[in-house]
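Here's a structure for you.
Removed: one protein chain of the complex. Kept in place: all other protein chains.
As written, the chain order gives the labels A and B, with residue 1 at the start of each chain.
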Amino acid sequence: MSAATILEEEQKHALHSREFGFWIYLMTDAVIFALLFASYAVLAENSAAGPTSNDLFDLSRTAIETGLLLVSSLTFGMASIALMHDQKGRVVQWLFVTLLLGLAFLAMEMGEFGGMIEKGAGPEVSGFLSAFFTLVGTHGLHVAFGSLGIVVMIGQVLVKGLTAPVRSRLMRLGLFWHFLDIVWIGIFSAVYLPGVL
Amino acid sequence: MEARIAGQRVRAALRSAATAGLICSVPVLQGCALSDAPVLFPKGPIALAERDLLFTAFGIMMIVAIPAILLTLLFAWRYRKRTRNTADYAPEWDGSWGIEAVVWLVPAAIVVVIGTIVWDATHRLDPYKPLAADKPAFKVQAVALDWKWLFLYPELGTASVNELAFPADRPLTIEITSDTVMNSLMIPALGGQIYAMAGMRSEMNLIADGPGTFNGRNTMYSGDGFSDQHFKAHAMSEADFAAWKEKVTGAADVLDAKAYVDLHKQSVADPVRYYSSFETDLFSIILRKYAPIVGPYESKAAELICRGAV
């Protein structure tokens, strides 16, 4: 066996391991979110002297945020399909659309946070708001890192082309992105919905 | 050869271990009899029941523990490697359903037995459970402070610091909270402990066998003055308690809101103090100071206590 083929064999195995490892990483991340959800559930009623969820949450804004994130998952899916068909240009296009949607989501979330802090409902006001900002903020931070990942991957696709490692990374980034979508659905139904009902 | 040397080495080491053990056990044997250990020789039925549970479980576990320890030493000795070895050797023997069944089922059976006992005991000895007695319980409210204990006596309208007194012939109900970090109130001779936490009320029901003085303390590390945060608990006869009541009601100090704010400041190893009266609803004010939901203060005193200053 030549050095090139043996390297290739090894790479295949390594990428396999990375994909499996990434699933486990996602699981650890899921544990983090689970505990942040639990913290929120414990503290949700503890608004002390500050505003309650009824005073703060705006379902229509949240609905738009949810829409943006759901559609971004769809567009990432389109990028994955393009990847399967080896359409490099398409991959980049769909990734770019996903990135825009992700950034739009982040912008809306920052707007929401900013508005709350301006209204005197920052995280230092009560246990409820601390838990809210930490849970939603951690998700937002993940979306930010995901967006950074998309930027890096657009660069890699353009520079390196659709090589095996690039494909594997794209696949893992996709997992990450869809995972964030699921977490957001959790946030929507465990934080925002009960908060206004 | 090597094995024999190893054996000698073990024997020599055992000898030195025994010598060292003997030397060190002398101070232990001198003058530290355990008759004053409150956990082993309790002065109240609750602590006694808790200790008995401890002893029962300990005894039952010896069914497994003693064979395990003895067999380890026995096997290590019996099957040690030596030149002329008469002991059996079975290098491929790696399992036996019989032994497996015993080592899984016997401990499991013990857990079932102890588990049943524990289920019952935990409910019977729940610190929140009021004690059955002929006379009504004597109620005390305890507040953990840095680094002292404040006791309020709603029945008497008085308060004391670092001293707890109660009639020996009545059960004692202590309501507990903290106006500082997490503490844990314990009078080992009478029974277990429970945490004191700000904004939360916990409760402990105890009873003494008869008149006596017991040590009590905070067992939960809470900062620099922690070591000195202890008090005496006096279970008193009717006459003694009446006299004590007299003494406290006659005290010059009054625990109003302002005095409480002063008392709340950190201090170490405070002397015993008595107050002839305390601010109305002091305990519930301290509780609501940290409550997650706050509204307007019900009184000037409440505002002073909750804010620490006007």
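Keep this in mind: a contact is a pair of C-beta atoms (placed from the backbone, for glycine too) under 8 Å apart; a residue touches a chain by one contact, two chains touch by 3 or more.
In this text, contacts and distances are computed from a predicted model.
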Of the candidate names "Formate dehydrogenase gamma subunit", "Proteasome lid subunit RPN8/RPN11", "Peptide/nickel transport system permease protein" or "Cytochrome o ubiquinol oxidase subunit I", which one corresponds to the UniProt protein name of the undepicted chain?
"Cytochrome o ubiquinol oxidase subunit I"
Who touches the missing chain here, A:76, A:128, A:179 or A:192?
A:128
Go through chain A and note every residue touching the omitted chain.
1, 3, 6-7, 10-11, 13-14, 16-18, 20-21, 24-25, 27-29, 31-32, 35-36, 39, 42-43, 46-50, 123-131, 133-134, 148, 152, 155-156, 160, 163, 165, 169
Chain B residues that touch the omitted chain in the full complex:
3, 6-7, 9-10, 13, 16-17, 20-21, 24, 27-28, 30-32, 34, 36-40, 47, 49-51, 53-54, 57-58, 61-62, 64-65, 68-69, 71-73, 75-76, 79-81, 85, 87-96, 99-100, 103-104, 107-108, 111, 114-115, 118-119, 121-129, 180-182, 184, 186, 188, 191-195, 197-200, 202-203, 215, 217-227, 230, 289-292
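Keep in mind that, in the parts below, only the chains that are shown with their structure count from here on.
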Intercentroid distance (Cα basis), chain B paired with chain A, Å
48
Can you name the residues of chain B that touch chain A in the complex?
292-294
Going by the contact rule set out above, which residues of chain A touch chain B in the complex?
45-49, 126-127
